[in-house]
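Now for chain A:
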Amino acid sequence: MAAIGLEHYLTVAALLFCLGVYGLLTKRNLVAILMSIELMLNAVNLNMVAFSRFITPDAFVGQLFAVFTITVAAAEVAVGLALIFSIYRDRATTSTEELDWMKW
Partner candidate 1 sequence: MSAGFPILTTILVAPVLGALAIVLLPREARQTVKYVAAFAMGTALMLALYCYFAYDFVRGGMQFTESVPWVPELGVTYAMGVDGLSLPMVLLTALIGFSAVFSSWGTEERVKEFFVLLLLLLIAGVVGTFLTRDLFIFLLFYELVVIPIYILVILWGSSKRVTKEYAGMKLTIYLLVGSAFLLVGVLALYIQAYPPGERTFLMEGLAAAAALGHLPESFQVPVFFLLLLGFGSLISMWPFHSWSPDGYAGAPTAVSMIHAGVLKKIGGYGLIRLGIAVLPLGAKYWAPAIAALGVVNVLYAAFIAISQRDLKYVVGYSSVSHMGFVLIGIAALNVVGISGAVANMFAHGVMSALFFALIGYLYGQTHTRNMDELGGLAHQMPYAATGLMLAGMASLGLPGLISFVPEFTIFVGAFARFPVLSVLAVAGIVLTALYTLRLLANVLFGPRQVRFDHLPDTGGPALVPLVVLGAVLVVFGVFPALLMKMAGSGVAPLAAILDGIALAARMGGGL
Partner candidate 2 sequence: MLQDYGAIALLMAVALIFPFIPLFVSAYIQTKKPTTEKLSTYECGVDTIGKTWVQFKTSYFLYALVFVVFDIETVFLYPWAVKFQVMGTFAFVEMLIFVAILVLGLCYAWRKGALEWQ
């Protein structure tokens, strides 16, 4: 049983990412879908930080990248929730099934 190394972090990240993708494809609730996307982004963050720690220990590029990703994710969620609100105002639902005002 090897010491916890890069590959462990990468594995966790990959699993997290797949989890996100799974949620993205299966969930029918917009909020849940946003959460799945957050999972994917966090998987990326994990990757970044892990790489930064193990590949470039003296440069902080990876962590920097992670910070930007976090920010962007926050912005995306903010905008996303706002849009979901306006959808909700229109048709009192947050289910993707109802997003059919145009040919999907």
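The working rule: a contact is a pair of C-beta atoms (placed from the backbone, for glycine too) under 8 Å apart; a residue touches a chain by one contact, two chains touch by 3 or more; residues count from 1.
Basis for inclusion: all candidates are chains of the complex that A comes from, given by their letters.
Since the model is a prediction, treat every value here as computed from it, not as a measurement.
Novice: Can you tell which one of 1 or 2 makes contact with chain A in this complex?
Specialist: Looking at every copy, the candidate touching chain A is 2.
Novice: Going by the contact rule set out above, which residues of chain A touch candidate 2 in the complex?
Specialist: Contact set of chain A toward candidate 2: 1-4, 67, 70-71, 74-75, 77-78, 81-82, 85.
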